[in-house]
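A single protein chain has been removed from this complex, and every other one stays in its place.
After this line comes chain A, so read on.
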Amino acid sequence: MCLGIPGQVIRWIDRDPTFAKAEVEFGGVLREVHMACVPEANEGQYVIVHAGIAICIVDEAEAAKTLAEYERMKHFEENGDEVPR
């Protein structure tokens, strides 16, 4: 029930607060998504969509930070070193 899928906002369809909708792409598939909870989302940004409604904007800087940490971890492991905490 709590699954949320990240998708990229391609274009806004309706900006009315109650009927806000945008076209969102999920791995090449386009779907209309309700946007009442993320009225500030811009085209090109990623949103997490649950039960047909976007529940938050993906913080891409945070995601990049986490992924950079994984890369650093893998680098240290490949070299047989302990990962600095």
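As a convention for this text, a contact is a pair of C-beta atoms (placed from the backbone, for glycine too) under 8 Å apart; a residue touches a chain by one contact, two chains touch by 3 or more; residues count from 1.
Here is the rule we go by: contacts and distances are computed from a predicted model.
**Q** So which of "PTS mannose/fructose/sorbose transporter subunit IIC", "Protein-export membrane protein SecF", "Thiamine transport system permease protein ThiP" or "Hydrogenase isoenzymes formation protein HypD" is the UniProt name of the chain that got left out?
**A** "Hydrogenase isoenzymes formation protein HypD"
**Q** Can you name the residues of chain A that touch the chain not displayed here?
**A** Residue positions of chain A that touch the missing chain: 1-6, 8, 18-19, 26-27, 34, 36-39, 46, 48, 50-53, 55-56, 58-60, 62-63, 65-67, 70-71, 73-74, 76-77, 83.
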